[in-house]
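Just one protein chain is left out here, and the rest sit where they should.
Order of writing sets the chain letters: A and B. Residues in each chain are counted from 1.
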Amino acid sequence: MLGKINAAQLVLVFLSATLLFPTQAFTQSDESQTDTDQRLQSLYRQVRCPVCPAQPISESEAPLSQILRQELAKKVKTGMTNKDAIEWLVERYGEEILLRPRFNSAMLLWLAPIACAAIAILALRTIINQAK
Amino acid sequence: MSIEIGHYALVLALCIAIALATLLPLGLLGKNAFCRHLTATSSLARPLASAMFILCLFASAMLIRAFLLSDFSALLVWQNSHSSKPMLYKFAAMWGNHEGSMLLWVLVLSLFAMLIAFFTKSQHAKQSPLTTLTLSIQSAICALFLAFTLFFSNPFARAYPVAADGMGLNPILQHPALAIHPPLLYLGYVGLSAAFSTTIAALILNNISNEWARATRFWTLLAWVFLAAGITLGAWWAYEELGWGGFWFWDPVENASLMPWLLATAALHALMSFIKTARIRAWAILLVLLAFSASMLGTFLVRSGILVSVHSFASDPLRGIVILLCVTIVTASALALFAWRKNTENSTNLKPFPLLSREGAQFINILLLSCCCALVMLATLYPLFFEFFTKRSIAIGPPYYTAVLTPFFLVIVTALGILPALGWRRSSRKQIIRHASIVAPIATGSGIAVFLVANYSASAAIAVAFGIWALIGAARTKGAPGVACAHAGIAILLIACASASLNDVEKFRTMRVGNTITLNKGTSSTKLELKNIFTKQGSNYNELGARFQLNSKNTLTPAIRTYIPSGIKTTEASINRTILRDIYVTIATLDERSSDSSTKNRDTISVRVRKKPLMFWVWAGAAITIFGGILSLIPRNLLKRRLQQ
Partner (left out) sequence: MRTSFIPIIAFVTIIGALGYIFISEPSNNANRDSIKSKIKSMPNFRIQALVETSSGSMGIMSDTTIRATGKPTVVNFFASWCQPCLAEHPLLMEMALNNQIQVFGIAWNDNSEAIQAWIAKHGNPFFLVGIDNESIAGIEWGIAGIPETFFLDKKGNVQFVHIGPLSRETMQNGLQAIKATTPENP
């Protein structure tokens, strides 16, 4: 349906468009958006707001969320690593404050993708082999 | 009075459903002339199916009428409406609760029953036993859900004594997108029942043929389009209305709508290469059955109260158990039937196909999509089991899902990108290498460019590289334009979702009038100046807002509303959209002390500003995907004729 000429034109249009857009969208960040800020952002995304059902503190407006963000910001800016900050939180609120379950408490969750991938590869191989 | 008429209409619909379910198989088994007239497209079945639908429609209309007239003697209206609500939301309140939405379920089920009776194309299909049995099974499912609605979730109950006014509806739910979101979603969700019935019928008749494949593909595609539209609308509402800045939270109810969609996508791909291999045949059947089962299971999860979510309906344990039983009966019978037929099938016609072929790519896609669905289900149900056995609570949020699903999705997207170079049953190595050697450098180049420009963000680079690989692959896909379009949409969606969620930039400040916040320096900097802080009185709320000027051009007015009867507070975000990025501004108040923050005179305000790159393309990508689906629904010859004119 898309004749050869049309497809080529489409490709050219997409090429030029897509090469421009992402680069423009991700513009230079100013000095304050440093490594620390990015670390902080990713940390916020992993912490659950203690009073909301399942929202990260990066998105919740609850007062406690804001307090936690400020505390974490203070700690990270004085050089605490994300790992230690998480430890500090878990000491006080338990593992349920994390939105990304730890391996030890949720082994099944982290092994499941590997198991799925293994089963998928197995299924693929049996079909391909049997078909030959 | 009208409520009762609606109730009787529903009862009548149930009788017709039972009649259709039991009479139609007679048409297949019986030998006499009368029985031979009992086909799906006969002068008996068609009117009955239409009548069933019209009765359900009438019942729904009676309920909607009660809402529009604010008839608080109807229990449902009293619980979910208020006389001051705008007309559109009174209308939409009909399905904004459990009983009303069950009525919607039943309405869509009966709609598809009617479509099955009327929408059979070829003459051969009209007389075939497949359609007859399909209609019979669809009617049986209708009957089951009608019975459940009538006996366990009656929307037509009365409230006595009659209250002066209703208990209102959550103001967050008063948004146009959310008004249309359930009907669209249900058309998809429940519409998968048609494909399900067709497949069950074919299994019973032990006749998996091209006719089955064509019919099932059509029903699945139709449902898929609606489901995708419904999910997108839901995400859009969440983004606009909730003020959280995100559009997908991996909430159990969201997952409940995503899982059928994933399975339906896999089913569609399996059905497309159905004719080629018997093995994919089995997967096609299984996936169609599982897709509707996932819909039903989702219904159970959402309505029983077993999972906590911001979306859940009010729950009732007895109701939950009954739903569970219904789901179990339907799905278990389907899967047992599948196992039985598969077992007794003699697997001839095993045409081989190598991995590097369209069938191979389809098969990889099917497997990986099924894996994704299985993982989403595991993560959704895991907290339940965990809390039951260890008495501790656990939260599984976006970080888990993105970490786990991304690898699978990247492989799917790789296959997507190489699709144009693959042939049915074989591919030429030369073509593959040629395609890859042109596209891969382009994709890698873009990835590297983004990596350097976007502050060394690996996630942005990977997303863009894979996205462009897929996009060019999709653009070069010959054959069905719908397929190319849908694949292109998915590629764009990938790039956009990755950049909007993982590469957003955020700042949180307490500001006074006259302060500015700057997000970026350089050519596309974002500067927001706080012009003033104000309070406003709306129709049923008090509002505390702030006016910002963006880059000295546009105005942004985020606000916090406190609704008067209920005291519910909502965050109204203000969004400035361009093709490249969204600027998302919200007000945060630290003050829990003031119960009515709107009356306090404030001179400082806490503000969160977010810049989300390529957010527009999330919606555009979704729209393109849906459009691709719609294109695929149009029969090929029709499209050819139109394009040639």
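Basically, a residue touches a chain if its C-beta (ideal position, glycine included) is under 8 Å from a C-beta of that chain, and two chains touch if they have at least 3 such contacts.
No experiment lies behind these values; they were computed from the predicted model shown.
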## Note on the structure
Missing-chain contact among B:Lys342, B:Lys507 or B:Lys527 belongs to B:Lys342
### Task
Sort through B:Leu384, B:Leu550 or B:Ile568 and give me the one touching the missing partner chain.
B:Leu384
## Note on the structure
Out of B:Leu150, B:Ala264, B:Val327 or B:Ile626, only one touches the absent chain, namely B:Val327
### In chain A, positions touching the absent partner
48, 50-51, 53, 63-64, 67-68, 71, 90-94, 96-97
### Summary
Per the touch rule stated above, chain B touches the missing chain via residues 282, 286, 290, 293, 300, 304-306, 308, 315, 317, 320-321, 324, 327-328, 331-332, 335-336, 338-339, 342-343, 381, 384-385, 387-388, 393, 592-593, 595
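To be clear about the criterion, only the chains that are shown with their structure count from here on.
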### Summary
Per the C-alpha means, the centres of chain A and chain B lie apart by a whole-Å value of 22
### Query
For chain A, which residues are in contact with chain B within the complex?
1-2, 7, 10-11, 14-15, 18-19, 21-31, 33, 38, 41, 45-46, 48, 53-56, 58-61, 63, 66, 69, 94-101, 105-106, 108-110, 112-113, 116-117, 119-120, 123-124, 127-128, 130-132
#### Entry: Complex contact set, residues of chain B against chain A
243-246, 249, 251, 277, 279, 308-310, 350-355, 360, 363-364, 367-368, 370-371, 374-375, 378-379, 382, 386, 392-400, 403-404, 407-408, 442, 446, 449-450, 453-455, 457, 460, 464, 467-468, 471-472, 475-481, 484, 488, 495, 499, 503-506, 508, 518-525, 571, 579-581, 586, 588-592, 606, 608, 613-614, 617, 639-640, 643
